[in-house]
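Heads up, one of the protein chains got dropped from this complex, but the rest are sitting where they should.
Let's look at chain A:
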Amino acid sequence: MDLRLPSKVLEHIFSFVDSNEDRNSVSLVCKSWFETERLTRKRVFVRNCYAVTPAAVARRFPEMRSLTLKGKPHFADYNLVPDGWGGYAWPWIEAMAEKSPALEELRLKRMVVTDECLEKIAASFKEFKALVLTSCEGFSTDGLAAIAVACRNLRELELRECIVEDLGGDWLSYFPETLTSLVSLDFSCLDSEVKLSDLELLVSRSPNLKSLKLNRDVSLDALGSLLRLAPQLVELGTGSFSDKLDQEAVSKLSQAFTELKELKSLSGLWDVLPEYIPLLYSVCPGLTSLNLSYATVQMPDLVELLSRCSNLQKLWVMDLIEDKGLEAVASSCKELRELRVFPSGADVDETNVALTEQGLVSVSEACPNLESVLYFCAQFTNEALVTIARNRPNLKCVRLCVMEPFAPDHKTQQPLDEGFKAIVEGCKGLQRLSVSGLLTDKAFEYIGTHGKKLRMLSIAFAGDSDLMLHHLLSGCESLNKLEIRDCPFGDTALLENAAKLETMRSLWMSSCGVSFGACKLLSQKMPKLNVEVIDEHPLKTRPDSSPVEKIYIYRTLAGPRLDMPEFVWTIHKNPEIGVSNLAIE
């Protein structure tokens, strides 16, 4: 008796399976499930563009409509990855143009995208609907013009924190008059001014426009007229909020804000003047997301604003909020799920910003849904971390950046080992952790022992020896991404735990003590890994014992990549170099 479900039935069942993680699990059950799943998957997510070839992806998922790719390692965000390292979008776009011309959506993160790429997209994908580029670089506004002019059904064009060669604001005028499908437009990272009339025309013919994020050059006046044209906005990123307006203009702007009945997300607010904060009051109660990273107002003004945001779930703010402001957030924003506090650089101005560990403690006490924190602070204490862990065992993401490397608990002068122990022990579902401050190997023993659900870990200026790495690699079962800089371990732990690396997506190590010989050995022993030695200042002769600057190791089915610059060394590129007599124990 054939016990297999007919594929039509399977297809129907799988149509309810959305998340890629679930779909990946489904595809492992048996051959027929694998086949049915792959033929029905529409959204493909490749988290490391070098882990698999574009052709293989296109072949496996013929019905792919949406492709998401990530390129450079996360530390590229902080300038640790030299220019030219890689992460090129072109091979993917070229392959998809040929094999998946029905592609509708492309989302790229930390990749190099050129104008040629954009032109190719415009020319090849007739049904193209969405282009979302996050932290990408390599293209100019000309490429944007190509997209604008050709993609007749474009819904989303979002440039999030990209580095764009800005040749002027003309690109916006290339959207044809026939384009009425726009749902989301984000050009907040561009520098030059777009023509207001073009923008107004575009907005007025886009009845489905839900998300609009302007760049700094769009004036406050212009904002008013845009809001009047698009009162249905759900997400708004303003331009600069500091122009001087006369009273009439201000009241018109205020009125425009009150018309935004659907607004849930607000950002931009560059340089917002304190006297304009009240303009935002009308939208506050509806907001679930507020990004004040560029809002240079002081604590009292922030409190006025935030005390009205009772539905806020996501808050990004500068440390100008201070402990007192965070207390206000704690009492007003009970729905808070994500908090990020960034440094304002106040020290440079010789002002004292009263943001300490207490601010985070207050929020952790009062906000029951708090799951994700990113907190920059001058110093911290173990006691605070213990309290936070006790208050909020449901935390999933804790990224603490004590700005001063090696800073101990400022009350006890002890390392922060015990504090992080409390975090990993108490927050059993913790998936992402960034540690800082003074930490010994003990901290990593705790993390290895308790951080069983930990997927991503970021470490800088910490630990004492190879033990730290050993604890992590042998203890953290779910570890997927590990990035470490400036920590004092050598080869031993890495080589001993080599097998672990195949279960992880990637490992980044820079300014640590790993030797060239170990890299060679690892490359030789672990063929499914690409071991890249990134060395911008290589010595003429590289003895095996010499430490390497940066190492990026990732698992791959694609084999060695062919687009490496000269400062990246891999064993495949240099097979003539033998392997030293270091042994993997």
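One rule holds in what follows: contacts are C-beta pairs under 8 Å (C-beta built on N, C-alpha and C of every residue); 3 or more make two chains touch, one makes a residue touch a chain; residues count from 1.
One rule holds for everything that comes next: contacts and distances are computed from a predicted model.
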| item | value |
| --- | --- |
| Among "AP-3 complex subunit beta", "Ribophorin II", "Myotubularin" or "Auxin-responsive protein", the UniProt name of the subunit that does not appear here | "Auxin-responsive protein" |
| Options A:P285, A:P405 or A:P527, residue touching the unrepresented chain | A:P405 |
| Full-complex contact with the absent chain, from A:S254, A:N311 or A:Q524 | A:S254 |
| Residue among A:S181, A:S465 or A:Q524 that touches the chain left out of view | A:S465 |
| Residue, one of A:P91, A:P231 or A:P300, that touches the chain absent here | A:P300 |
| Positions on chain A contacted by the hidden chain, ascending | 75, 77-80, 135, 161, 163, 189, 242, 245-247, 250-251, 254, 270-271, 273-275, 277-279, 293-294, 296-301, 320, 342-351, 376, 401, 403-408, 413, 415, 438, 458, 460-461, 464-465, 485-486, 488, 490, 511-513, 515, 537, 539, 543, 545-547, 549 |
